[in-house]
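Note that this complex is displayed minus one protein chain, with the remaining chains in position.
In order of appearance the chains are A and B, and numbering begins at 1 in each one.
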Amino acid sequence: MSAASKENALITGAQTDTSLNQSLLGFVWSKPTRGYKQTLLLLSGGVGALLLSLFLLLWQGVGVWGNNHPVGWGFDIINFVWWIGIGHAGTLISAILLLFQQKWRTSINRAAEAMTLFAVVCALMYPTFHTGRPWFDWWMLPYPSTLGVGPQFKSPLLWDVFAIATYGTVSLLFWYVGLIPDLAALRDGSKSKAARLAYGVFALGWRGSGRHWSHWKLGYLLLAGLSTPLVLSVHTIVSFDFAVSHIPGWHSAIFPPYFVAGAVFSGFAMVVSLMIPARKFMKLEHVITLTHLENMNKVILLTGLIVSYGYAMEHFTAWYSGSEYEWTTFFETRTKGPYAPLYWAMWFCNLIVPQVFWVKKWRRSLPVMFTVAILVNIGMWLERFVIIVISLHRDFLPSSWAMYYPTPADLAMFLGSIAFFLTAFMLFCKFLPAVAVAEVKEQNHAEHVKGPA
Amino acid sequence: MRAWVLGEFEGSEALLAATRLLRAEGLRALDTHTPYPVRGLEEALGLPRSGVSTVAFVGGVVGVLTAYLTMVYFNVVEYPLNLANKPPHSPPVFIPVTFEIMVLFSSLAIVTSLVVYFWAFPRLHHPLFEHDAFRSASSHGWWLSVNSEMPDMVMRARERLDALGAKNVTVIHEFTAAPGGHA
Partner (left out) sequence: MTTKPPPAVTWRLPVLDNPVGAPRSHESVYGHAYWRSVEEQRGEGAGPSGEFLPGASLLDAMTRREAMTLLGASAALAGVGCTMKPSDTILPYHQAPEGLTIGNPQQYATAMSVGGVATPLLVTAREGRPVKIEGNPGVPWSGGASGPFEQAELLCLYDPLRLKRFSQNGEPVAKEDALAALTRLTEMASKKNKGAGVRLLLEPNGSPSREALLAALAESLPNAKVLMHAPLYPHARYAGAQLALGRRLEPHYRFQNARVILSLDADFTFPHGPGLRQARAFAESREPGPSMSRLYVVEPSLTITGSMADHRLRMRASDIEAFTRALVALLSRQLPALAQVPGAEATPASPFLEAVAADVVKAGPRAVLVVGDRQPAAVHAFAHAVNGALGSIGETVTFTAPAHTAHVDALQSLVADIERGAAESVIIFGGNPVYSAPAHLGLAASLKKVPTFYGGLYEDETARVSRWVLPASHFLESWGDVRLADGSVALTQPLVEPLYETVSEAQVLGALLGRFAAPAAWSFKESWRQRSTVTGDFEAHFAQWLRAGWVTQSAFSTETPVVNFAAVAEAAKTPAVEGMELALTVDSKVFDGRYAQVPWLQELPDPLTKVVWDNAALVSPKTAEQLGFPKQHFKGTDGYRVPLLRITAHGQSLEVPAFVLPGHADNSVSLALGYGGSSHDKTVAQSVGVNAYRLRATENSWLSPCTVENTGRHHTLVCTQEHWDMHQRDLALQAVRDEATQTLALDTFDHFEGRWKKKPLVEHLQTLKGPQPALYDYAPREVAKTRVEYRWGMAIDLNRCTGCSACVTACYAENNIPTVGKEGVKRNREMAWLRVDRYFIGELDTPGVITQPIPCMQCETAPCEYVCPVNATSHSEEGLNDMVYNRCIGTRYCANNCPYKVRRFNYFHYHQNKTPSERLAMNPEVTVRARGVMEKCTYCVQRIERARIEYRREGQAIPDGAVQTACQQACPTQAIAFGNLNDPQARVSRLHASERRYDLLHDLNTRPRTVYLARVKNPHPGLS
């Protein structure tokens, strides 16, 4: 192996099936550390805040949030879009990179997919509760109602319902199908009877049979093939929530591609920011290498540029349209309005910051990429704030212009959802293989052809 | 009385070679048990192309029809309302949901058919699991199994596996007939 290829190796060290087995599943068998427990305890406080804010919401109504007239959507939809964007990375990595046969997907896809699922759950929380009366949400489903009236399929919100539900379901299936062989490994490696039973149930009886694998490979590939347009469609449809309306700042044809790019951008940033600590604490540096992280940083750079192009295009369209309302939204309200600092912070985080990744050294530097990833996450949150709140708070009639401020309940729910997300991720790492063991072994095998133990 | 003859090989290449050989020798009901898919095993085992793709296609078509017809029923047939002066039947606005439901149905069909039909899962207990060493099949072991109801065939398989250098060669008998199940 040449030096260059060694540096870019996706699995470092001389690994065997056994060693990979030990290192990749080791975290599941190890006793939880004190730090792990303390972190969980801390996060459970956040989850408590989430539950408290939801209780308050259900008890009193949406008024506990900062939403008002004219800003009907605030933190609820900002966070929904933010989370659903984050939830794009996993399936994208799993599906699209699989289709493109990118080898570097294998070490990170499992954790990324889990992230996707948790992010989708976090995202779903917002539209579910944002009506304040979630017990009526089922009216959006096409059931045979005695009233004869059903859901209204022209509404992008309804498209959302189906898109998110499908995305969540398909992501779960995709993740689970990929997990079955590893669950079997956990079943077979477990010492206690309870663990063996628990993993056994979820492994469904996997025996690694040639027939199993034959169906598995095709089924997995087909799911990947379906997930790829799905993942693109989901954020496209989320963007329709805005693009189909006619509020200046929302009504824009560039939204679908730019939202998808933004979703990948923020999703990858979230994967990077989670992977950096996770690979350290779970001792996975040999399979989640700097090369993986560097590749993701390249994607962040690329999608960051696409997103910035989207911003530029919006402004160009506003200027070119000659519409007074568009002009005001983009060149007055955003740039000089009361929320202008957030707007400029968005440009900084999403355009300026990722440019450091042109430099290879920084692309491979953990502190740099962690900082960038966090800033990108903040920047993408700000983007949603800019799109939703800034567009709504000043639209057509200046008489109705007003400010929006979040309330403690808003913040509790937002921070609580982050805590929930991290809790779920930590529990996932503890109970399930955070890396697709079978696939890594397969890849390891392919790279070291003569390497049987 | 069914029985399985199990043997563990040193690596995927050995397993692959043994499979090819045994199949050439006319042994049927061969199966391999590997921690990850091995290229060439399908041909070695003589497996046909999986039918999952057909199921996926049918699921997708059913999804498209279900979604579109449901929407037409609710918004056009049962309760057409004037909304923003748009026609009740507006095909473009039905596209997103149609697409989503197609993906959903297709994916569900794939997974359901895999689990229930192609894999015949869940099968939480299987005679092979009786063999303790077989637990390595999901992590680092390369196993070959021959399934037969004929005692002489079982004997022959056992001899051949020994001869091919397999470790942990075992015969597992099934005392109660389990419903269904291929391998």
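Keep this in mind: a contact is a pair of C-beta atoms (placed from the backbone, for glycine too) under 8 Å apart; a residue touches a chain by one contact, two chains touch by 3 or more.
On a predicted model such as this, the values are computed, not experimentally measured, just so you know.
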| item | value |
| --- | --- |
| Neighbouring displayed chains - absent chain, whole complex | A, B |
| Residue in contact with the excluded chain [from A:11, A:62 or A:97] | A:62 |
| Hidden partner chain, touching residue among A:150, A:219, A:262 or A:379 | A:150 |
| Selected residue (touches chain absent from view) among A:281, A:396 or A:431 | A:396 |
| Residues of chain B (touch criterion as defined above) contacting the omitted chain | 79, 81-87, 90 |
| Contacts of chain A with the absent chain, listed as residue ranges | 60-63, 66-73, 130-133, 136-137, 139-140, 149-152, 154-158, 161, 241, 244-247, 322-325, 327-328, 338, 392, 395-405 |
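Simple rule for what comes next: only the chains that are shown with their structure count from here on.
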| item | value |
| --- | --- |
| Chain B-touching residues of chain A, taken from the complex the two chains share | 16-18, 21, 142, 148-154, 156, 158-159, 162-163, 165-166, 169-170, 173-174, 176-177, 181, 184-185, 187-189, 200-201, 204-219, 222-223, 226-227, 229-230, 233, 236-237, 240, 437-439, 441-442, 445, 452-453 |
| Chain B to chain A touching residues, read off their complex | 10-13, 31-38, 41-42, 44-45, 47, 49-50, 52-53, 56, 70-71, 73-75, 78-79, 81, 83-84, 86, 90, 93-94, 96-97, 99-101, 103-104, 106-108, 110-111, 114-115, 118-119, 121-126, 128-129, 135-140, 143, 182-183 |
